[in-house]
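Sharing a structure with you now.
Missing here: one protein chain of the complex. Every other protein chain is in place.
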Amino acid sequence: MAKVLMKGNEALGEGAVIAGCRYFFGYPITPQSEVAEYLARRLPQVEGVFLQAESELAAINMVYGGAAAGARVMTGSSGPGISLKQEGISFIAEAELPCVIANISRGGPGLGGIQPAQSDYFQACKGGGHGDYHLMVLAPSSVQEMMDFALLAFDLADKYRTPVMIMSEGMLGQMMEPVEVREPVTEQYAKPWATNGCAGRKPNIVNTLHLGVEELEERNRHLFRKYAEIQAREKRAETMLTKDAELVVVAFGLLSRVVKKAVIEARKKGIKVGLVRPVTLWPFPDEHIRECLETAKMFLSIEINMGQMIEDVRLAVNGQAPVEFYGRIGVVPSPREVEEAIMAAAEKGGLV
Amino acid sequence: MEKQILVAGFGGQGVLSTGLFLAYAAMAEGKNISYVPSYGAEMRGGTANCIVTISDDEISSPLTDTPMQAIIFNRPSLDRFEDSIQPGGVLVINSSLVDRAPRRQDLEVMQLPLTELAEESGAPGSANMIVLGAYIAHTGIVNIDYVLNSFANIFKGKRSHTIEQNRKAFLVGVEYARTRWHRS
Partner (left out) sequence: MKKVFVKPVSLTGKQWHYCPGCGHGIIHRLVAECMDELDIREKTIGICPVGCGVLAYEYFNCDMLEAAHGRAPAVGTGLKRVLKDRIIFTYQGDGDLASIGMAEIVHAASRGEKISVFFINNTVYGMTGGQMAPTTLLGQVTTTSPYGRDKDREGYPIRIAEMLAPFEGTAYVSRVAINTPANVARAKKAVKKAFETQMQGLGFSLVEILSTCPTNWGMGPVEAMKWLESNMIPYYPLGDLKVKEG
């Protein structure tokens, strides 16, 4: 099929439509707005509903309602808006409602700036809202993946009854690449738990309140049994040149492609360097990283933040090799700059 | 072969559409491409730029701070990006809005007075098509006949009058490059 040149944010929106999502509730914020704008045009064409909510708080709660009704529902935001959604995300995770949340990230804290960033890694992967819970977090690296991960996210969401976040740097939302447009998803998950009217059955209840001590603990255990299953089955990563790598760089998102180029250049200079690119940020692909320990003498986490994923890399490596960091804020470093960081790390590790 | 081209100028000069056209043209030819516009803070002060990557292979990094070629629409963009272009690269300059010669000696510098050419051609809004015609004719980065044949496709949804005007402006650029620029 002929490819179509698309903006990342639009590919994400179209991916949602292809996945069968017909409901989007959002509130404008740069650099996410094109997702909303695209779906505002697109959803009515497929008898769907786009609704601009009065706030992110309202939007995520509309998602809560729409997901409870049994539909494929999505919202999107960035930075401060994702913070506002945390209350709802915690509720949705506990109520085990499937939905997709796009975080087209910008730099923070506070209003920060609309430059590309990966500073919401902790927020996305370590909870974000209150209580013991996880989101599944996918990090696309190309416009094609913006579309493909929308399909994947809706599937995972329904399969595990869990909110899934697609987290991309703002720049990936803005850039354009040719996209192979996927076939519409027709498979549908049965949702006998949906609150859509109790005709012919007992009433369903979607609830997050558990006042009984044992009941609450069991709820948490239940969620974590599910998370364990997700961890066992859904860790995804892309690896490149890691077979003999002495230095393993870990990077995700659009940044990972810049790193790829730098790794190739550094190889030309004789550095045995490879790349692990986490595709799922949660569950974190720690096994992919541990496998590298056969040859790896050093790891280097490169991020567009002050060092967040590095903590997961360290946990995966578990003290068996040093883990270095290189980071920028609000800037996707250039391949040249990353190459220099790789060379510096290699030198420090005596790998040159 | 992978080439990365920077297009830079004021917002409203057609900087982004220039890059996008190039991306479409290369895509029509079956190349891998990516197009990264500047956005947000970078746009402040009315400047705009974009990076187009054209490659036969899968594109790893769509970003670069050392483009091989650059199309520069105004003086501030020349000041900002001149040093970043790779040695031996091509630098196309809109001499109507750049009042200094480039310092770099290791670049192939091509100049054209876009404002005047656009006025002469009777379509003042088509400077970006003129520079594209000249740039593509000169570098052969995409096949020019192919581009001319793809106009209707690239401007899908636009009125035929507009498409014709763009093609005319494009040919003004092609003609300028063929008669005034010499391969060095």
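When the chains are written out, they are named A and B in that same order, and each has its own residue count from 1.
Here is the rule we go by: contacts are C-beta pairs under 8 Å (C-beta built on N, C-alpha and C of every residue); 3 or more make two chains touch, one makes a residue touch a chain.
Since the model is a prediction, treat every value here as computed from it, not as a measurement.
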### Message
In the complete complex, the chain left out here touches which of the visible ones?
### Response
A
#### Entry: Contact with the hidden chain (one of A:195, A:220 or A:295)
A:195
## Note on the structure
Given A:17, A:68 or A:146, the correct residue touching the omitted chain is A:68
### Message
Contact with the hidden chain only, please: which chain A residues?
### Response
23, 25, 49, 51, 53-55, 57-59, 61-71, 73, 87-88, 91, 195-200, 203-209
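Here is the rule we use: only the chains that are shown with their structure count from here on.
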### Query
In whole angstrom, how far does the Cα centroid of chain A sit from the Cα centroid of chain B?
35
### Task
Please give the residue numbers of chain A that touch chain B in the complex, ascending.
3, 5, 30-31, 113-115, 143, 170-171, 174-178, 254, 257-258, 260-262, 264, 330, 332, 334-337
### Message
For the complex, give me every residue of chain B touching chain A.
### Response
20, 23-24, 27, 32-37, 39-41, 59-66
